[in-house]
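For this depiction, one protein chain was excluded, whereas all remaining protein chains were kept in their positions.
Right, chain A next:
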Amino acid sequence: MDTQWNFRFGVVILGDSAVGKSSFLRRYIDGTFDESNLSPLGIDFKVQHLNFDPGVTIKLLLWDTAGQERFRSISKSYMRNSVGCILLFDLSQRQTFERVRAWHREVLDYVHPAVMVFTLVGHKSDLAVRRQVRRTEAEALAKELDMAAYVEVSSKDDVNVSLAFETVAREIYQQFRMGRIPIPEGWHGLTVGSPIRTEDSEPEEKSHCGCT
């Protein structure tokens, strides 16, 4: 049976080819990492439950877009049903960082007038010696584009993977509570589920979040 949830957020994972979108999602969902990168098919979409404040369960609907980078009309099906976007670039491939601005613009143009909450992720932080993007410039870009945060992540070493997802979810939640995310008719990026209970009685089968 489906776990009871109070909010459902659609989150799409975007970014250039080979920045590691599937590995990132796989690490988060399955807790695994394929060293030799033998799983090009990745996972298409997944569900994860998060608990924030006591009694608040958020159902994250996560969309992997690997393989669609060049086929934007296709990936738009996912953008349309998302309220959050994790934009990935590869810290060891400068050009993938240079493309962040274009991705951001394109998504905003497409979902307009709906709101999209972004988190910028510098991926493959384990490749420290091959780093081509400084943390400060990535942070500056995230700030300039009004993103929720910039996080450096290694799916290989499992560093900050959950943090990235939790950050975007938390930001969506807060913005919604502040009334900044309207829900237009027929849009399913953010859905309100069962009302929030004051006491947190039943333990979640798949609670993932240790943050408060």
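We adopt the following convention: a residue touches a chain if its C-beta (ideal position, glycine included) is under 8 Å from a C-beta of that chain, and two chains touch if they have at least 3 such contacts; residues count from 1.
One rule holds in what follows: contacts and distances are computed from a predicted model.
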Would you kindly match the missing chain to its UniProt protein name, picking from "small monomeric GTPase", "DH domain-containing protein", "DNA excision repair protein ERCC-8" or "Ras-related protein Rab-15"?
"DH domain-containing protein"
Looking at A:4, A:77 or A:194, which makes contact with the chain not pictured?
A:77
Of A:47, A:108, A:163 or A:196, which sits in contact with the chain we cannot see?
A:47
Chain A residues touching the chain left out here are 1-2, 35-36, 38-42, 44-45, 47, 61, 66-68, 70-74, 76-78, 81, 186, 188
